[in-house]
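The complex is shown incomplete by one protein chain, all other protein chains being positioned as in the whole.
Entry: chain A
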């Protein structure tokens, strides 16, 4: 008797049902209406795929065994059958491991029913069509292949007869998947009689075989399942596959536990040390990046993200490669240290950029915290950010480059990939550094369905972890391990504590990872070593007070574990400008230096201090100068001029904040005789200026008798006369226009049809004779008019004619011409 999954679920106690829901939480989103809805969902393709994703390679293989051992009639199997198949190979696996796997599958309800009547939920076959990478039974594919498979001895003989090149194809298909595509033409039989001209096949001892695939298909070892005349796909029947797998067992090689990492463990201290060194670099470079962005924010592209040119600029400034800079950029953004700012009035400032990326207020807080805390903030952001930075710089589907912060590099699976990779590292012995390939193998065993196709992403995670100092020398560092468990714990706690009430209580306390890292990082130092080449070496990270002092008095030269600064003339001057006196500087160096101060430095400070302030700069409204010092002294002492607030700059110069005009008046009032001078020192003379109206033309230039007629010159007169005559002629001509023309023009009714064609005949003749013609026509406004013209040409619906009177060439639309009469 068979029971459906729904029936099975109905019989479960509450705890078991709850356990299932906990294992497959996607079943309750949304909460199913009843058990049968739950059962339908549990068998759905999506839910089954999710459940399978989390399974390791071995469990999946056992599931395959369950599918292979199904009775073709009833569709049920039994634990014993699975066990038999799993232990069938030459290296039988432990039955306990198999049973455990079966129990896992049953707990997930991928298998259900009692032990002797296990069933596989429906969705599995849809999700993974080929169990264990084996094809369908021959009976389902092709009767002739089935006939071959039914005779094991013959099948074996046929297999052994296969030429080596064909055998290679078989072995590849036997390892799974059992389906392969056939290149076009491979199945075509050679032309009759051309068999002998086949090229010799090196893999077959020199004898020509033709296409190995054709051989296989012809011998029924492969079955064509689709495709037309040539090409298509072939499938390896299950029986053939099983026969080929006789060395490794029907399920292929079985591994009950993940592959072992053979790399020898490193010195844990060396690992931590290399990682800690890297964390210092990361923090320093991030700070450099943010400072660079603060100085010159990067514009956001229209398509989103920051352009490659800006990235290159930043990378060059930091001395890093583009990929590392992109990583730091993304991490800093994810950590909330960078943000976009809308540009106001962007239309005028820069083409395309409405937003800029620059440090946020959070940067200030970050900068003030300790090195380890700063690193932790970055590393946490990296662990949880849904960005795959490795994509930056590659091209997307439309062949456009993917830029930093752009939406194309967004990958929801990125945090899971990081968690998976670091999880593998964390599960190894401390300080074990697997190679990337070993790591991928382990991941492949742990969740094959999840990791296949993500190898690149996983390799990137390893590289990024090394760059960020989460790993050192390829192994997970002690503080990296703490951080990872911290983040994982926080996630789990987050599930129990959705409002984050509990984590609130412990904020402010540095995390264990921070404390562990702190112990590895050098302690801040408060002294330096001064040398004769005027370099100042701080043998460790400077404490903030020292750093601030050095910022002022020396130029930064080299950074890292220690920092090297150089005292230069410019830096000393800067310090003096900032308010230090030479004495302060000497004291500062004496106080901070562990080594005697070189004479050169003392001399430099004194020398610069001596020259400092040798020039004084200020602003004044005006000045008074005089070669007579006594006179200036008198001005300075004059009480009436007190309001001008004179200051004596030199024995011969006084300055005042007031403008020249006011000073002049005041001085003159005081009985002095000042002369203003311009910028070049020349005296500016000022005469009193009286007001005047604008100039006018004097009357005297006009003619005596304004009414007298002007005299006309002879040529002008003649021109006038000619003009008049021509006007007259035109008027006469208009009057002379023949009645036909005038009449046609004046007539209100439609022009007679013959009139128009007649007119055209007249015009044609006139063009030939170059004779003058009266033309009546309707103008653009519908008014009628007539004109005496000499036609030049006619064509394309237009008449071109010369008007003798105005000496212009006119163009008339032929359809508007109403009449034409030769001038007589």
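Keep in mind that, in the parts below, a residue touches a chain if its C-beta (ideal position, glycine included) is under 8 Å from a C-beta of that chain, and two chains touch if they have at least 3 such contacts; residues count from 1.
Here, contacts and distances are computed from a predicted model.
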{"item": "Chain not displayed: protein name in its UniProt record (\"Sugar ABC transporter substrate-binding protein\", \"YciI family protein\", \"Peptide/nickel transport system permease protein\" or \"DNA 3'-5' helicase\")", "value": "\"DNA 3'-5' helicase\""}
{"item": "Contact residue for the chain not shown (choose from A:280, A:575, A:773 or A:789)", "value": "A:280"}
{"item": "Option from A:84, A:107, A:529 or A:636 whose C-beta touches the chain left out", "value": "A:529"}
{"item": "Hidden partner chain, touching residue among A:520, A:663 or A:766", "value": "A:520"}
{"item": "Residue of A:114, A:129, A:361 or A:561 touching the missing chain in the full complex", "value": "A:561"}
{"item": "Hidden partner chain, residues of chain A it touches", "value": "270, 272-278, 280-281, 284, 319, 466-467, 469, 471-473, 520-522, 529-535, 537, 539-540, 558-562, 564, 569, 595, 598-600, 603, 611"}
